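What you see is the complex with one protein chain gone and the rest in place.
In this document, chain identifiers A, B and C correspond to the written order of the chains, with residue numbering beginning at 1 in each.
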Amino acid sequence: MNNLTFLPVLWPLFTGILLIFIAKRIKLQRWVSLFSSLIGIVLSMYLVFSVHSQGILTLGVGSWEAPFGIVIVADMLASLLVLTTNIIGLAILLYSFHSIGIERERHYYYPVFQFLLIGVNGAFLTGDLFNLFVFFEVMLMASYVLLVLGGTKIQLRESLKYIIVNVLSSSFFVIMVAYLYSVLGTLNMAQISQRIAEVNQPAILSVIAIGFLIVFGLKGAIFPLFQWLPGSYYAPPIPVMALFGALLTKVGIYSIFRTYTLMFYHDQGYTHTFLAWLALLTILIGVIGAIAYWDIKKIIIYNIIIAVGVIIFGISVMNEQALSGSILYLIHDMLIKAALFLLIGIMIKLCGSDDLRQMGGLIKQYPALAWTFFIAAISLAGIPPFSGFAGKLLILQGAGESGNFLGMAIVLLSSLMVLYSVMKIFMYGFWGTPKAGYRSAAVPVNKMLIPAVILVAISVLFGVATEFMYPFISQAVETLLNPDIYIKAVLKE
Amino acid sequence: MSLLHLAVFAPFLLALFVPILYKLFRQIHTGWFVLILPVLLFTYFSRFIPLTKQGDVITERAAWIPSLDITVDFYVDGLGLLFALLITGIGSLVVLYSVFYLSKEKEKLNQFYVFLLLFMGSMLGVVLSDNLIVLYSFWEFTSLSSFLLIGYWNERERSRYGAQKSLLITVFGGLSLLGGIILLSIMGNTFSIRELISQSGQLIDHSLFTPALLLVLLGAFTKSAQFPFHIWLPDAMEAPTPVSAYLHSATMVKAGLYLVARLSPVFAESGLWLWLVSITGLITLFWGSYSAIKQTDLKAILAFSTISQLGLIMSLLGLGAAALHYESMGETIYLAATVAAVFHLINHATFKGSLFMVAGIIDHETGTRDIKKLGGLMQVMPITFTVAIIGAFSMAGLPPFNGFLSKEMFLASMVSVLELDIFNMDTWGVLFPVIAWVASVFTFIYSMIVVLKPFTGKLSLKLLDRKPHEAPIGMLLSPIILASLVIVFGIFPNLLSSSIIKPAVASIQPSLVGPDFQVHIAFWHGPEPEVWMTIGIIVLGVLLYKTLSKWQGITMWVPDRISLNSLYDNGLRGLERSSSFVMKCLMTGSLRTYLLSVFLFFILSLGFTIYWKDAFTLDTKHFAPIGFYELLLAGVIVAAAIAILFAKSRLTSIIILGAVGYAISLFFVLLRAPDLALTQLVIETISVSLFLLCFFHLPLLASRKEERMTFRLNNAMISIGVGVIVTLIALSAHSNKLFDSISSYYLENAYKEAGGKNVVNVILVDFRGLDTMFEITVLSIAALGIFAMIKLRLTRRKDQS
Amino acid sequence: MKQNDLILQTVTKVAAFVILLFAVAIFLGGHYSPGGGFVGGLMTSAAIVLLLLAFDLKTVTAILPIDYKVLIGSGLLISSLTVAGGLLFGVPLMTHAYRYIDLPILGHISLHTAVLFDLGVYLVVVGVTMTIIQTIGESE
Partner (left out) sequence: MELLMAIVIGILFMCATYLMLSKSMLRIIIGTGLLSHGAHLLILTMGGLKGGSVPLLSDETASYVDPLPQALILTAIVISFGVTSFLLVLAYRSYQELGTDDMEEMRGTETNE
């Protein structure tokens, strides 16, 4: 029993509720959100260190022990992701103060923001498959609201597509849970894993495994289920976009982590090979997108897809190195993607356009912006010693050791293309001569830059101090590679 | 951490302070502050000379990510020290030169020196690291700083182009180097170069050996601008001239050479290595010298000349590997190739550095680098001219300059290929001296062009932007020092031989260099073939130079559109266009397309898995009997669902949907789920009224165009596919009930433990209460969202204002 | 919707009252028979909707001056406080407690924190449906 485990979910819930009551007082909302975010970070840090010292923490909600009640499980992977989520939440919140606009703030932006965090943190922490579905829905519903909030034409249009695709994916989720319940008679992930191991994953379970891949792949935007993503992420204002880009797809990836390492790991020759191919195709399609556009939002959006592919590829390789790499890369990508979105947000506001061909010369007036972007960009491309490198290196090593040289080659080449795409932004956005006057007066550049700088600084630290992070990562991987640790912690056997 | 670590990281530290120094002391050229560091470092590294001379290796360790076997171990041996001295030595001269070259008023010196220091530190890191990952990190940083320096004048389109090109090509190489490093680490289970060297004997039989070799070489070749990757170097000349002299001639481009030299002990046993390195070098040597002749921009000539000289050194390093196969006989000959490589590396840095600085001076003083406009500068710039002559003659291989010595050694090595009988050298070996000789003739010609075109002939002032005069002494200082070195090393080559060259060769070929090995370089060593070759070069070179205008046209016969440059340009453009095309096809913006992919993927992936895994099973023994009412209701649901497909009006379809809902709630009654039935009933009512609220009051639309038959047919096929898959898996899943459900627990404990009799409700509020908690959260968010959606309309407001 | 039909209004008043009572009964009985906060809440909103149909929006707002969004918040708060109760008592979150007591008139009944939780559900459901209907109603 450890109630701490669930606080990262309960805390934003209370904050959200409180914010509903004070919806008309914007200043107060900001302060409450900010304070809550800070506490959230402290809580999740405490969670990470507790898990580090005590091993997996569980909480049988309502005193009902697993597998009968819903059990909340904080293993290292989940805790780390919760911490990352809260950090990103804080940064985006800070950014929102200066950019989301008073109208949105008045219309429940902050409460829904907290509800989104509930969904994300809950999805990371739950140990129950149906409960995961519920948290997915919390997250999705919050994302629907954030996406459409403001009601501009493009938002309405893209929300419709986004919601319909997600309704479909939710239905798939429900039916896959139903199938699994029919075969295994349980919803508790640990028990599912245990029972699958007992019968050694018969054919029907491989089918269900692929089914879950479709569900989570849709959320994570893997090939060929990614098409909804670029349009929908393009529509909302920058902070929302950053929130989506940094968190939502990652929940899908996390779920693939869970299902493919904890549950369906007995038929890797089929399921994980399938996963590997999809991952590589995802990288390719992301690369194609990233070099096809001159729209900076699009470029970064397609970079999300590339990263998804790289991380999933690491999962599919399924050895210690590749999994550590994937986790490192996942955390790195969450931080740096959020930072990049915030940075290009400033660029777009300044230039009044998101077309690179309409930009230029920003470095002269805004050197701090330029260099923050530069560091973020090379981190994204995985240039050492920044944060993207260690993860990529481990994934490559893992792939090499398992003999997947094609994968290695694709991941390596994708780094080049990532660098190309972000340096294009640097070269055309910051270098050269200014195309038109900047709207400097309307944009509080320095205030908006602070959250991005925080994120980039954390990510740089994360890269340089990988050694400090490594014990945590390897603890997470240990659990992933030995489902028994998880099962024992949850079922108390 | 140690002093050595501090030395390598000092440039990075100083780089942090440069912007501050720049701000605080605007009156003092920032370069003066920066200059202190390379001078200090040069002195620091010089102290190692006596140590490495004895064959000692200085090692300093520090941890970075020991968990991943990544440690910052620096070690100084002959090869590393040679490069470290080059980097800091040339670095000092370049910084000194830049103080006079870049105006402190107009230029953004804060940025310039940060980049330059970043480069200096990274380059030191590359040549002193033992850990390959750390080496790679520094390696990429040299590429990045080069990118930033080439793009220093980024308002110029050409600068941006050159920066991007160099970045893409060198990072491409960097990544392939990374791939090679990873393969090496998989084979040898370490990132440490010295540990890899110690197990080189076993590595060669590993199946990954050849791929690793190729990848590493790719990295080295791109960095050192070897054919066909050399195309970035001429465009890199957009950088300020001090940068060209430093990065793109003396140091960074030699990182590839360093890598080849450093990893020779690992790879050189292989014939592939010998062939690839020497042939690539030779081709580059030839192509670079050939291309240099047709250039009209002084810096472009020097760029191609650099390419060519890099090729020369590369081919020597390749041939040096042959020594490994001739341990008993004539070993000195092939070792001599390595000696020549090292020697020429030093010489090249001196004469090419001075020539670049000369080109910079000409540019600075006349405003142009175009040799067609320049001429007769000898009279106004005598000192510069002297420096240029020394540099160019050395480059051409004329005595008594150092270039002559290394060029002779180079020719000697090429001739000695004829004696090799390994790896098919006996059949093709004859090409080596021939190509080398032809290339040397070209080298002679372009060296003459560099020095004679701008300085001799007629001075035509009207072609120049400003009236030329001799450069200030500060600017001349660095090239003069370099030119003096050219002479000193030419006349007293043995100043270097035992102190620098021998230890460097010993690190490249540790297994061959014994204590009794001595490097001795002499001017005259008898009427050997290379002497005759040199004489031939001079004679033919002079002849050809005199008749240059008559035959220069034939160097243009390769049209631009099939050149490597246009391959790069078109490749990049094509990549962008084809990506754009793919995206246009895939990203239609149409929801239907997106759903189609999802459904198709659903059908294909699950269908294939069912087929491949033979997952379909049907076991009827758990089936419940079918009752009459169930059958009837099922019929109603099916009929209603299908009827919606054909419903024409909105109202009808909404009402039929309601009917399906109600039928399902009846189903729930039959299936003994009263709570569900009740809920479904109420919800269906509210949903239908919402449907009506939202859709019924909308104005009627113009009747839609009839959808095409293929459209419907496609939809129908996909739909049937989805339905079939769902059914098949449902039946299989039901036939595979492998475990008892956990629900019996709820039935047993609902009253005992939770005090409720309606088990479903007890599950909802107690056993699985968390679901309910967040289900109402979902509802709440939806309500807030709907409220906001109706109330907040940013578009309308924008339209009004 | 301006139907000032007195008979209709009287009938709806009665009907709404009956439905409201029924809704409360269903809500309270949830633990033992079909029903619960959810269905109860929906029925309650149905009753209010009925009033809306008979009278107009303004009148109903005047009778029931409720900000339904605050109702949502309150419902969420009640439910989540029940969940968080575990923190105070050092038991796992959401652990319910119940006790049977004998009261005059009502007899043997149980006091159950689960009912408190369900009350939250009830309030949220009423709040949500009414928010939706009210906003759409106002927008048309």
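The working rule: contacts are C-beta pairs under 8 Å (C-beta built on N, C-alpha and C of every residue); 3 or more make two chains touch, one makes a residue touch a chain.
Just so it is clear, the model here is predicted, and its values are computed rather than measured.
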| item | value |
| --- | --- |
| Visible chains in contact with the missing one | A, B, C |
| Residue in contact with the excluded chain [from A:64, A:179, A:389 or A:431] | A:179 |
| Which of B:206, B:294 or B:650 contacts the chain that the document leaves out | B:650 |
| Listed residues A:46, A:294 or A:371, member touching the removed chain | A:294 |
| Absent-chain contact - pick from B:189, B:202 or B:719 | B:719 |
| In chain A, positions touching the absent partner | 130, 134, 137, 141, 144-145, 148, 151, 153-154, 156-161, 163-164, 167-168, 170-171, 174-175, 177-179, 181-182, 187, 231, 234, 293-295, 298, 355 |
| Residues belonging to chain B that touch the chain removed from view | 583-584, 587-592, 595-596, 599, 620, 622-627, 630-631, 634, 637-638, 641-642, 644-645, 650, 653-654, 657, 660-661, 664, 667-668, 671-676, 679-680, 683, 686-687, 690-691, 693-695, 698, 701, 704, 707, 714-716, 718-720, 722-724, 726-727, 730-731, 733-734, 737, 741-743, 746-747, 750-751, 757-760, 763-764, 767-768, 771-772, 775-776, 778-779, 781-782, 785-786, 789-790, 793, 795 |
| Where the missing chain touches chain C, by residue | 32-34, 38, 128, 132, 136 |
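In the analysis below, only the chains that are shown with their structure count from here on.
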| item | value |
| --- | --- |
| Computed distance of Cα centres, chain C from chain B, in Å | 64 |
| Inter-centroid spacing, chain C versus chain A (mean Cα positions, whole Å) | 37 |
| Residues of chain B whose C-beta touches two or more other chains | 766, 769-770, 777, 780, 782, 784, 787, 791 |
| Per-residue multi-chain contacts in chain A, two or more chains | 13, 20, 61-62 |
| In the complex, chain C residues that touch chain B | 26, 30-39, 42-43, 45-46, 68-69, 72-73, 75-76, 79-80, 83, 94, 96, 98, 110, 112, 114, 117-118, 120-121, 124-125, 127-129, 131-132, 135-136, 138-140 |
| Touch list for chain A against partner chain C, complex | 1, 3, 6, 10, 13-14, 16-17, 20-21, 23, 59-63 |
| Of all residues in chain A, those that touch chain B in their complex | 13, 20, 61-62, 64, 67-70, 103-104, 106-108, 111-112, 115, 118, 122, 130-131, 134-135, 137-138, 141-142, 144-145, 148-153, 160-161, 164-165, 168-169, 172, 175, 178-188, 191, 195, 199, 202-204, 206-208, 210-211, 213-214, 218, 224-225, 227-228, 230-231, 270, 274, 285, 287-289, 291-293, 361, 363, 378, 383-385, 389-390, 393-394, 396-397, 400-401, 405, 408-409, 412-413, 415-416, 419-420, 423-424, 427, 431-433, 466-467, 470-471, 474 |
